[in-house]
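Removed: one protein chain of the complex. Kept in place: all other protein chains.
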Amino acid sequence: MHTETADRQAALFASEEAIGPNTVRIQFEDRTLCVREGTTVAAALLLNGAGPLRTTPVKSTPRAPYCMMGVCFECLVSVDGKPSRQACLTTVRDGMVIKRQHGASALDLSDEGDRHGL
Amino acid sequence: MASEVDLIVVGAGPGGLAAAIEARKWGLSVTLLDEQAAPGGQIYRAVDSSTARMRAVLGEDYAAGALLTQEFMRSGANHVCGASVWNVGRDRKVNYLHGGCNKVVEGRHIVLATGAMERPFPIPGWTLPGVMSAGAAQILYKSAGALPTAPVVLAGGGPLLYLLASQYLNAGVKLAAVVHTTGTGDYLRAAAHLPTALRGWRDLRKGIRMLQHLRGHKVPVYAGSSDFSIEGTDRAEAVCFTCKGRTHRIETPLVLLHQGVVPNTQLSWSLRADHVWNEAQLCWVPRTDDYGQIDDSGIYIVGDSRGIVGAKASASQGRLAAIEIASKQGKLDPAQRAGQEGAVRKQLRANLHVRPFLDALYRPLDSHRIPAQESVVVCRCEEVTAGQIRGYVAVGCQGPNQTKAFGRCGMGPCQGRLCGLTVTELIADGRGVPPGEVGYYRIRPPIKPVTLGELAGEAS
Partner (left out) sequence: MQQSEIIVVGGGLVGAAIAYGAARAGAAVTLLDQGDIAHRASRGNFGLVWVQSKGAGFPRYARWSRDAVAYWPELAKELLDLTGVDVALENAGGFWIGFSDAEVQARGAMLAKISDAIGGVPYEMLDHRELKARLPAIGPKVAGGSFCPLDGHANPLKLLHALHAGLMARGSRIVSSVDIATVARRGDRREFEAISTDGRRWRAARIVLAAGLSNRELAPQVGLHAPVSPNRGQVLITERLKPFLPYPTNKARQTHEGTVQLGSSVEDVGLDDGTTVPAIESLARRAIATFPVLSSARLVRAWGALRVMTPDGAPIYQESSSHPGAFVATSHSGVSLAAAHAYALGPWMAGFAKEPEDFAEFAGERYLDPARSFSNAH
């Protein structure tokens, strides 16, 4: 996997499958990751040594995926500006921008006033 | 506007798939809603896109799941994948999110087959990055071919732990250790169920072979262990435990925990079905009739979400519910029904033989379900500890719903999935009454998170 090194931890998992021709490029923080099509965001991040995906709203404790099936809600990340997305239930898409979630969800306050057609 | 179908099925694991296939056989229109992109649930996840290599690693039971998924794909059922069901009503309307849109479908009958989830494992350090469930590790392999990079520790107990260990050995993964809690006391307790279990001897043989596999690879196995804890500041660094009177510490950045699976009861609780505390399985199970129906609701629960029975029995239950529903809809006559039902019931009985033995043998330790250490996080979402919950009981908290007056236990995004059983048992322990008397959280919609924009009908 071709990645730009930034705050990288040793990846806990590696895939035995070649990425193959159908790759997807996603942004995670300041890194660009090349990932096999059809991978979940959580798997992609674990395969690339992302470390913790968020810090908790209560005590800012670092958390990472636990159940990989949408039950534990630990893998919450911001996906394309939308907060609190479960990374294990989100499939990677070319150009996707993923960021860690620090504490509670941040609403995009610059957005207000642009709503229409409700 | 709700569209109507004869049968809505929620969940594409063995229970849901079998129900859908059977219902289609009798000519019912079926819509099956599932969260994943392909059928199979968790146990047969990604089976239709699996490589020969993966099927060899995961074993023949997994590979056989493809028969079910493929039969489903041929059945003519309407398969809605990527559907997140957030509400099921007694009016038999199912609300779900699909492609960012809020949709609703109404069924003459409903089958809920939402399966199982891992039992919580509240030990010190279980919230650290690098600690995951054994089921999570299997999903990583099934969905992404992902395997641990460093020697990994598997800790806990139960068939899935050994299955994962065996699969990892097939894949060439180095196992630092398998630390499990099953000991002499468990064998003695389980012995009473052995005669029945022997009638499911194939299942028993599978277990024995897995253990032989571990021994053959000289994997360090610590049997009869207890007092698990995980060390680390910002991530897992080591797992500690007691075995044969000695304390052990194994350094590892990845700990895979497993102490059995429990029914996913969010939907059944939200429908206000009665639930019973099952002391053999240490979990709540919904009260249903023999076919899985809640009250007279027309809503049926099948598979592991009705009580842990395993994949094959889940499929049998799915078929039985579909036969009953098809009969109620006038699609098969009593003679046809008797033959079909008899065969399925025989299958179901055969697949249930081993269950009481497994429940007894792999009973999780009290101390791993009801933490004694005050600092153990019980509610992961809101970071409420065992000590705090015991404190609530000391000042008069009677049940899980009252904990909300004292703190935010159970109020986070997972809505009790990872803390509910622990809280019920902690309060029962503190009050000195059985868990059945303490009750469980009041579960409310949405069962899965929806944004306000999605609810308001905004397209995303």
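We just call them A and B in the order they show up, numbering each chain from 1.
We adopt the following convention: contacts are C-beta pairs under 8 Å (C-beta built on N, C-alpha and C of every residue); 3 or more make two chains touch, one makes a residue touch a chain.
Here the structure is a predicted model, which means the values were calculated and not measured.
Touch with the chain that is not drawn comes from one residue among B:Gly59, B:Gly224 or B:Pro446, which is B:Pro446. With the whole complex as reference, residues 87, 89, 93, 95, 102, 104, 272, 395-396, 398-399, 401-402, 404-406, 408, 411-413, 415, 439, 442, 444-446, 449-453, 455-458 of chain B touch the missing chain. Mapped onto chain A, contacts with the missing chain fall at residues 57, 82-84, 103-109, 111-115, 118.
FYI, only the chains that are shown with their structure count from here on.
With each centre defined as the average position of its C-alpha atoms, the distance from chain A to chain B rounds to 25 Å. Here chain B touches chain A in the complex through residues 35, 37, 42, 49, 51, 53, 84, 117-118, 127, 129-133, 135-136, 139-140, 143-150, 171, 234-235, 253-254, 264, 380-383, 412-414, 417-418, 448-449, 456, 458, going by the rule given at the top.
Chain A makes touch with chain B in their complex at residues 9-17, 36, 38-40, 43-44, 46-47, 51-52, 56, 58-59, 61-74, 76, 84, 88-89, 91, 118.
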